[in-house]
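Only one protein chain is missing; all other protein chains are in place.
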Amino acid sequence: MSNSLGKLFQITSFGESHGDCVGVVIDGVPAGLAINVDEIQIEVDKRKSGAKAHTTPRREDDRIEIFSGIFNNFTTGAPICLVIWNKNIDSSEYERTRSKIRPGHADFTGFMKYGGFNDYRGGGRFSGRITAGHVMAGAIARKLISTIGIEVIGYTAELGGITAKLPKHKDIRQNISQSDVNCPDLAASKQMVALIQQAAEEGDSLGGVVECIGLNLPVGLGEPVFDTLEGELAKAIFAIPAVKGVEFGAGFGASRLRGSKNNDPFNIQSDQIRTTSNNCGGILGGISDGMPLHVRVAVKPTPSISLSQPTVNLDTMTNTSLEIRGRHDTCIVPRAVSVVEAMTCIVLADLALRAGIIPRVIKQ
Amino acid sequence: MSNSLGKLFQITSFGESHGDCVGVVIDGVPAGLAINVDEIQIEVDKRKSGAKAHTTPRREDDRIEIFSGIFNNFTTGAPICLVIWNKNIDSSEYERTRSKIRPGHADFTGFMKYGGFNDYRGGGRFSGRITAGHVMAGAIARKLISTIGIEVIGYTAELGGITAKLPKHKDIRQNISQSDVNCPDLAASKQMVALIQQAAEEGDSLGGVVECIGLNLPVGLGEPVFDTLEGELAKAIFAIPAVKGVEFGAGFGASRLRGSKNNDPFNIQSDQIRTTSNNCGGILGGISDGMPLHVRVAVKPTPSISLSQPTVNLDTMTNTSLEIRGRHDTCIVPRAVSVVEAMTCIVLADLALRAGIIPRVIKQ
Amino acid sequence: MSNSLGKLFQITSFGESHGDCVGVVIDGVPAGLAINVDEIQIEVDKRKSGAKAHTTPRREDDRIEIFSGIFNNFTTGAPICLVIWNKNIDSSEYERTRSKIRPGHADFTGFMKYGGFNDYRGGGRFSGRITAGHVMAGAIARKLISTIGIEVIGYTAELGGITAKLPKHKDIRQNISQSDVNCPDLAASKQMVALIQQAAEEGDSLGGVVECIGLNLPVGLGEPVFDTLEGELAKAIFAIPAVKGVEFGAGFGASRLRGSKNNDPFNIQSDQIRTTSNNCGGILGGISDGMPLHVRVAVKPTPSISLSQPTVNLDTMTNTSLEIRGRHDTCIVPRAVSVVEAMTCIVLADLALRAGIIPRVIKQ
Partner (left out) sequence: MSNSLGKLFQITSFGESHGDCVGVVIDGVPAGLAINVDEIQIEVDKRKSGAKAHTTPRREDDRIEIFSGIFNNFTTGAPICLVIWNKNIDSSEYERTRSKIRPGHADFTGFMKYGGFNDYRGGGRFSGRITAGHVMAGAIARKLISTIGIEVIGYTAELGGITAKLPKHKDIRQNISQSDVNCPDLAASKQMVALIQQAAEEGDSLGGVVECIGLNLPVGLGEPVFDTLEGELAKAIFAIPAVKGVEFGAGFGASRLRGSKNNDPFNIQSDQIRTTSNNCGGILGGISDGMPLHVRVAVKPTPSISLSQPTVNLDTMTNTSLEIRGRHDTCIVPRAVSVVEAMTCIVLADLALRAGIIPRVIKQ
């Protein structure tokens, strides 16, 4: 296992789905950053199931607790430990089906890698619930990068094959609260909701694409040749369970363009060098170029479905089938939005510190 | 800058396009691995321009030199330094157009990040030539993971929009040497070659998609939650200039499937647990599951084109236009194949060491 | 701040002296290690003030809590979070003298480095209490290295200038529980206790030397050229507040010997290569040589004394004097023994994993 991420803004994740808690330690946060517990709670609530229709109906009362690193509402320079307690855990279903490895989940690989000692309840360490820790860390990162003006906003760009129209930045901010699936194209949003309803009734699940945008990035974030802005973001985002693809700007589409179309011409805008298009997604040579950062993330359909699936019984080493009971998100894409945002904030915070753009003490 | 990659199998890259050399130090290679200089040379030759038609016609006589870490044809446990000298460098064109930042290149971001001190000749540290170092390191990694049976093969899956038929593993090995563009679908290969010819005549360039496959991986490679197999591979592959997207298995396509179609059912094959499909690309929960690893890589069209492009003159801060002279690859996708293979080998070597699957001393 | 230590066995420390808690996350512990909460509690109790005479009389009721990473009494491969709550904290004295920087403490450097945002209560992050976290992590490390037979024992070798006779290993284990100062030379122990009594009455404090011994180390721990066994141990041990010197084997004494006396001759003992003396402290070329590891640690006298000291008032920037009230250890050397042991166990665990000597799954 390797549960730390980042070089100067470094997060260390701990906890399990059905253990005592999910938590994170954030090291390297500059001293003097004003932090209010509610600012972190808001981000965690965004991710929370039950916040909106059509995700897990069980109610998670996720109150965050600050254990260290914040004193008189300012960061101290010391590591910040944040925890959410797990409550009302019922592991009986996992005990019942324990020997049957769930397709699309980490039951098999986890069992093999950890010699059967891994906590299998609720997926244990592989559960999407672990990302609550990422989101807490992301809230601190978001606050930190806001001191240099960076804003990070994400949305559901595609769900079950339904594609949202490309939104303007202000539409994302305005419309997203009106959508049950975090999609600013409200017409598409309605279709997505209907499709989730239908898939849920069929006992099946859906995937989609999250797009995340970073605004007001300075030129210079990214540490080539290995710690590129793309590479660091991709690594962080692949830590979100169910992510199977990451692309920047025109991405896979760029591979079908000619150079004359794909190259973003430079020109001078308000005395600054900008590009007139943004196929590169705000990144050239692995370094932010001052244009908006664009990253798109492919999320596979939720592997937990109630339809019967062929699988193997680990105890008897025989073929069998499995029906997963209980309530699971039909589509996690809307919830993944806040996690993709969090990972983006975390990486930008780390790279801004590494580039020397954010100082070691924040002076308000 | 950050020029080291990997935790136990760690490579450190150095050199510039028009400097003295391109080199790499590889630390953490177990002692006792038999290494012949020719094995490394073969990989470098694969990447070399001029090896096949339609890539850069200039001839690079890239003889690798071993500076350290290998004694009596075996690794010693000490760091291995490998170097290729740069020869017959002509930087006059770069001097001529120095103040005009090339669209699609790192000229602008490099200038800004390094305060104008960066070596701009031939793209300096951002040049594709730097990947010759990655390929040397990849050759060592390839030899190391072959001791546990892993094989890594890549090919051109798509070029300028032309898609190769999905090949069988043996076809990749057999056909690729007959293709000028590293495409085992020889019919598609012919079309790709013709398209390159045409784009070259038009002064334009093409992109494409590289697919890379890992065979015979043990179950257990990948260190979640942050150092997942996907995340580590993606980060390494984004260190290749021009890569704008990475996906695993069904990738972005998976986001449009239902769970019942995307989940790979388990069954028992020859007393081993395998899946009957491989939409997950051989990775579950960030850990290899024993099925073939599948990664697909989007490569943007070469940014160096001879068509005129709008850009900015850094010295005068005025809008201008640029025509890039000299000979450049119309499409780097065929050459990128060996680099994607190299990065894959490097990551697998690191993760196999981290999983304790490769010992610290190799005993033949 | 940098609060993580280790490469494969990695600990991340958090918490403050007068905050909610002191805690540690331990990542990289192999799955399958049997862990009982009492085993960790025993180590924490050893460090605890009040356990023996002449250290801080205040009673710390330090019950450890396991938050993650242990399931059914075995490690799971997931990160282990351990916490001790801070109770009955009275920060009034620190509030009273806040502006007067305490000589010998980190008040001044902490204030300067963190822009005055650091938690000054009880020394905050610089307090010796933070080492309770190190000791919890050390307990896990101790259990892990015991699986390959390694034993780590420490003792007070010198206190206030009184030197203990060099003990036999079995005497350390037997006598130490009879000494109030963790000194196996019981005659010297009595003198040390008397000296502490005297210094306490005078409002002054004492320092000393801790010796720590590692038994049954395999040959091969240490990763030169930079991560030597000496270097890794020294770095870890200097994380203990008040440590000002570290030496191995004959140490500074070796610098006054001739080579013919200092070199440890090899010979064959029970079919194994051993040295007939151990001036090198069990380390050659930065790597364990199979002989007992010997490290000696200089601990400065407790900086908190009740005698009046000249200092500066930060608010007024004027010279002033300070008398520190409250109860403080007259000598922390006896308590430092368990912390030095803990750091030694942590480093040996990390290096044993790095050398591939401890597997990724422990099979009992």
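Order of writing sets the labels: A, B and C. Residues in every chain begin at 1.
Heads up, the rule we're going with is that a residue touches a chain if its C-beta (ideal position, glycine included) is under 8 Å from a C-beta of that chain, and two chains touch if they have at least 3 such contacts.
This is a predicted model, so every value here is computed, not measured.
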item	value
Options C:280, C:293 or C:352, residue touching the unrepresented chain	C:280
Candidates C:103, C:116 or C:359 - the one touching the absent chain	C:103
Hidden partner chain, touching residue among B:79, B:301 or B:334	B:79
In subunit B, positions touching the absent partner	1-4, 10, 12-16, 19-21, 23, 25, 27-28, 31-32, 66-69, 71, 74-81, 83, 113-115, 117-119, 124-125, 360-361, 363
Positions on subunit C where the hidden chain makes contact	1-5, 7, 13, 101, 103-106, 108-110, 112-113, 125-126, 130, 158, 160-161, 199, 204-209, 219-220, 222-228, 230-232, 234-239, 241, 243-252, 254-260, 262-268, 271, 273, 275-276, 279-281, 284-289, 298-305, 307, 309-312, 314, 317-319, 354-355
Footprint left on subunit A by the chain that the document does not show	7-8, 354-356, 359-360
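The definition used in the following text is that only the chains that are shown with their structure count from here on.
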item	value
Euclidean distance of C-alpha centroids - subunit B vs subunit C, Å	46
Of all residues in subunit A, the ones touching two or more other chains	1-4, 13, 113, 125
